[in-house]
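One protein chain is absent from this view; the other protein chains keep their places.
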Amino acid sequence: MMYTEKVITEFTNPQYVGELADADGVGEVGSPTCGDIMRIYLKVEEDRIVDARFQTFGCAAAIASSSMATRMIRDLSLSEAWDLSNADVVDALGGLPAGKVHCSVLARDAVRAAINDYRTRRGLEPWEAGPCECCGGAGCGSHPENG
Amino acid sequence: MMYTEKVITEFTNPQYVGELADADGVGEVGSPTCGDIMRIYLKVEEDRIVDARFQTFGCAAAIASSSMATRMIRDLSLSEAWDLSNADVVDALGGLPAGKVHCSVLARDAVRAAINDYRTRRGLEPWEAGPCECCGGAGCGSHPENG
Amino acid sequence: MNDLDPRPVYMDHAATTFMKPEVIAAMAPYFSEHFGNPSSLYRFAAESRQGVETARRQVAAAIGANPGEINFCAGGSEADNWAIKGVALANRERGNHIVTSAIEHHAVLHTCEWLERQGFSVTYLPVDEFGRVDPADVEEAITDRTTLVSVMAANNEIGTIQPVAEIGRVAHDHGVLFHTDAVQAVGAVPIDVERMEIDLLSLSGHKFYGPKGAGALYIREGTRIESLIHGGGQERGRRAGTENVPGIVGFGRAIELATADIEGHNRCIAAMRDRLVRGILASIPDTRVNGHPKERLANNANFSFRYVEGESILLLLDAHGICASTGSACSSGSSEPSHVLLAIGLPHEEAHGSLRLTLGDANTEDDVDYVLEVLPEVIGRLRKISPLTPS
Partner (left out) sequence: MNDLDPRPVYMDHAATTFMKPEVIAAMAPYFSEHFGNPSSLYRFAAESRQGVETARRQVAAAIGANPGEINFCAGGSEADNWAIKGVALANRERGNHIVTSAIEHHAVLHTCEWLERQGFSVTYLPVDEFGRVDPADVEEAITDRTTLVSVMAANNEIGTIQPVAEIGRVAHDHGVLFHTDAVQAVGAVPIDVERMEIDLLSLSGHKFYGPKGAGALYIREGTRIESLIHGGGQERGRRAGTENVPGIVGFGRAIELATADIEGHNRCIAAMRDRLVRGILASIPDTRVNGHPKERLANNANFSFRYVEGESILLLLDAHGICASTGSACSSGSSEPSHVLLAIGLPHEEAHGSLRLTLGDANTEDDVDYVLEVLPEVIGRLRKISPLTPS
């Protein structure tokens, strides 16, 4: 298993680490049993993400993926952020080892969980995730929400 | 598998090679199928072996054993020669690898076959071989006369 | 590559070691000079044959065996596979049950799982919080269908040394064969196959400054065992394949060096290790030392740092030029929690957050200082990122 230089850079220098005390939406995915927990905090103004932070317990790929996702959704509208795919994250990281792709899926899921938390707090219907891109819904085991 | 220096010397410089045209007794043991044939020729005067020669088709241990046996029985009485054991041959060769001990048994058997040939030609009863020393008669497969 | 510090501090000697100059020197003549096939009859091959036989004597001497009981093979994994499958299959008509422990190396565990798929049954004994197998548990697990007990001499992850002699006695009291994986123990624990009542013992050269791809299985004379690799008559018909003569020669020389002064060597390595452990405990809160406080390999230190995950520790250490490992070295590509840490009772997230530092002959007190300087900062950084860290 080998990480790209971009993964290592993102992992060793994550930019938007930490809690947002006054977050408008918080999404948490994963579990300590699986060895990965990601939490993403959003500050939203007029449907636009004006601040985003993350906290991650997990491997270097999990930290790099969540860091990169956080970086990528800043300044996007919520629906643009919703459409961020795990492949976008992988691309931005210059690739991930096969066994670590699920970490990028986790990051995408954390973003969505945070967006839906924001929507729920506002009394809006949560958006529904379509079939996941990585296996088309067949169940690659990456999605905690699938069990 | 390693041969002693004595085996190599005896094998590379066998002394009493060849046929004795006027032999008084000839013994042949082994078969080409097994990869070993030994023939021993005796010239006997007053119950004493005055000349002995051998011919062998076989491995270095077979050639060395038969050569050594031939050398050892010269000048012995027939009954002394009969008592030559395969262990005597092995000792004289400074040892044989475990898988090659049967070659020394073959040489002992060839000597005995030649003595009994001499006795039969003279109208005497052939002597009977006791149980073989190497396995006490259990059948180690070295004795063509056992099948 | 991110070269924060180019200085390489290698603290992963349980994963593999460099080859000592004496070992390389011993091997060198066998590459292109004495290259004959040991099975060949001509005198030219006698050098190869003698090289192999010298090594066999060296290995035998190191573990109190007879040279004829040493069988060379390609490494610890092959030795483990051979011992366990070979005994299980050869003694099938006497029984189909094997006793092992939950903290064995995967070369043992996955072999046992394979045997389960072939219809054997296996008991995986639990261990205590320090990783020790209780010989009384072994005794209880043995049935009249048991043919083999396999318990490692020392654990690769947490360094715990097992009560091998006691387990050997229990096995023999019940007429059962005893195998021990001593891959990590050689050079750190004095081994005597007689006193410890060991019937089969696995060794791997690259764990004690010898070559990779060279190993051995000690098989007590008279032990019923099948071959794993069939073919030519090498190793007295027990393990086919042209002998890796340079590897075997290096293996012999390395084990001789490694066992020449185990006590003196341990004293020096353990002193460094103890300072490392004390320093880390003093500077990093919420840290736990895994393994047995006393019955452990002199070079092994294993920690759980709460709230952080192991791989990320490794990679930050790597960014500072420190080589370490987490979980078991052989499966460091996976993100499974360590089966060893789970077996000693750690919760999942701590089983994910371990760091193994294993010292060796090239380490200095400076290396210890450097790790003590870097590690608190690394753990601190990761804890700042972690959502589990209490604020």
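Each chain carries a letter (A, B and C) given by its place in the written order, and its residues are counted from 1.
As a working rule, a residue touches a chain if its C-beta (ideal position, glycine included) is under 8 Å from a C-beta of that chain, and two chains touch if they have at least 3 such contacts.
If you're wondering where the values come from, they're calculated on a predicted model, not measured in any experiment.
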Given C:131, C:211 or C:252, the residue that touches the chain left out of view is C:211
Among listed residues C:123, C:244, C:266 or C:363, the absent chain is touched only by C:244
Among C:74, C:87 or C:149, contact with the omitted chain is made only by C:74
Hidden partner sits against chain B at residues 1, 3, 5, 8-9, 11-12, 14, 17-19, 28, 32-33, 35-39, 55-60, 62-63, 97, 99-100
Hidden partner sits against chain C at residues 1, 8, 10, 12, 15-21, 24, 31-33, 35-37, 39-45, 73-78, 80-81, 105-108, 110-111, 113-114, 204, 206, 211-214, 226-234, 240-247, 311, 314-315, 317-318, 322-325, 328-334
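Keep this in mind: only the chains that are shown with their structure count from here on.
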Dominant interface by pair count is A-C
Chain centres from averaged Cα atoms put chain A and chain B apart, in whole Å, by 88
So, in whole Å, the Cα centroid of chain B is separated from that of chain C by 54
